[in-house]
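For this view, one protein chain was removed and the others were kept in their places.
Should a chain be cited, it is by its letter among A and B, assigned in written order, with residues numbered from 1 in that chain.
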Amino acid sequence: MDKLASLLHMTPAIFWMVVKVVIVFSAIMLLASVWTWVERRGSAMIQDRIGPNRAAIFGKIRIIGLAQLLADGIKFFFKEDLVPEDANKGLFWLAPFLAFVPALIGFAVIPFGRSFESGGVTYYLSVLDPGNGMGLLYPMAIGGMAVYGVLLAAWSSNNKWSILGGMRASAAMVSYEIGMSLAVVTIFMTTGGYDPAEVIKTQGHLPWAWNIVRQPIGFIVFFTCMFAETNRLPFDFAEGESEIVAGFNTEYGSMKFSLLALAEYSHLMTASALVATLYFGGWQVPFVQNPTVMLSVASFLLKMLFFAWVFVWIRWTLPRFRYDQLMHLGWKVMLPLSMANLVFHAWRMSQGH
Amino acid sequence: MFITFALITLLGALGMLLQKNVIVAGLCMVATFFGVAGLFLLLANPVAAALQVIVYTGAIMVLVLFVIMMLNSHEEEKAQSTRPIQRWVSVVLLVLLAIGAVKLVMSSPGVKSLAASGAAMPQAMTLQKLGTALFADHLLGFEVAGLLLLAAMIGAVALTKRNL
Partner (left out) sequence: MGVIVKKVELSWLDRTYVWPVMKGMSITFGHFIRNLFTTTPNRYTIQYPEMKKEIPEGYRGLHELKRFEDGAIKCVACFMCQEACPARCISIEAEEFSDLNITQGFEEKRPAKFSIDMLRCIYCGMCEEACPKDAIWLRNDYEVAAYDRLSMKYGKWDLMNTYAEADGKERLSQDPTPSVPRRTIVM
């Protein structure tokens, strides 16, 4: 009974934490589902089509096709949940969750707004307060975990094409992680810290002081590797209609498939938030020294959504790589590039810049 | 918290040993790694926890699972009939190893200081401290390890790729 009472009188800190968790994760899930719509409409516009615009609530309210989201959701909920006969049932169930959870919780350390003080307490606008010791290692660790969702989904469905897709995807993800890590390490080095809040603070509010200007090579490497990490189109080796049917999610249907799709888009959101934080000054508003909290959140959201849109944009511009090209790019181009970037910045720092 | 993580670790390890399915055993190992990462966190060493997850679960286990899938061994290998002497030898070795490990831990200065001063929490590890330790205090060891890894890598390339 005492415990219950203490729960009711939650400390403001815990209450604040709960609020942050609920808001951040529901916002990401919402954005991820909206982004399926953006993907479809955006691709339609890029290809001179129209895209989904028919679904309507009560047959009237179309809201430029946004009702399609509801229709899709309802459809997925009420579809029959099929499990292939020879599949490993437990893992088949587990895989979508293993894909979805890492994609979502990678966001936890990223500050989405300026910290503010109220009543002598500093409130940080990130789920985990800065100084937690994990810093940017956390999203990288969690991003590495995302492989398991794909790998298990592929293996447990007991389908040759699924396994091929899953293996290709996991190989790509593992090999691109190295280039990405080295690019991030360069940022750690120039920042002198690995906390996202620190990274943002050292970048300042002037756009030419952001990391994109300081380390363009690092940005290119990181951004490219993010495509491989999130399994997005130039590198989406988990799929491939022409050669391996639908890849790792061939056997998935109904809500499990929808979870896998949502995982991809939440991963996309987390990746674009990371890009915005690392290279584009996070919540910093250009040319504004001390932005208000709302302004900083808006700035962060704008940057994040822009990069999420770039993900969509690139998907509908570039064709899929061949597997050997991917490996070639990953090991012989991206890794030396990020290595060179690291050495160059180390040299610059030793020269006292 | 400690109990939770320790349970995750131990159950994962047990599951890995007892599971017949190779992939599930691999997953149990991932759970074990996670438990260990959690224990690192409790020891105020988030860097080690993150590196544990990045290196072991994110890279090594993925490669192991990858190889298992590549070989695609759905059917379990038949266990060879063991001679009882092997079993006894293994048990004896295990006991010796356990005694040695416990003795090593109990006699380490960290545990002794913990027992002496009671609740003095160790300082949280950061990446900066780790870097200083590696590149200043233990530079020679670090370089030797690097050289060893390089040699291993070159050896692996030379072995697998005959026609260079």
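Note that in this section a residue touches a chain if its C-beta (ideal position, glycine included) is under 8 Å from a C-beta of that chain, and two chains touch if they have at least 3 such contacts.
These numbers come from a predicted model, not from an experiment.
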| item | value |
| --- | --- |
| Chains still shown that are in contact with the chain withheld from the display | A |
| Among A:313, A:331 or A:344, residue touching the chain not depicted | A:313 |
| Residue among A:220, A:246 or A:301 that touches the chain left out of view | A:220 |
| Contact set of subunit A toward the excluded chain (per top definition) | 42, 44-50, 53, 220, 313-314, 316-318 |
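Methods note: only the chains that are shown with their structure count from here on.
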| item | value |
| --- | --- |
| Distance from the mean Cα position of subunit B to that of subunit A, given in whole angstrom | 29 |
| For the subunit B and subunit A complex, residues of the former touching the latter | 21, 23-24, 27, 30, 44, 46-47, 49-51, 53-54, 57-59, 62-63, 65-66, 69-70, 72, 124-128 |
| Subunit A residues within the subunit B interface of the complex | 88, 90-91, 132-135, 137-138, 140-145, 147-148, 151-152, 154-155, 163, 166-167, 170-171, 173-174, 177, 181, 188, 193-194 |
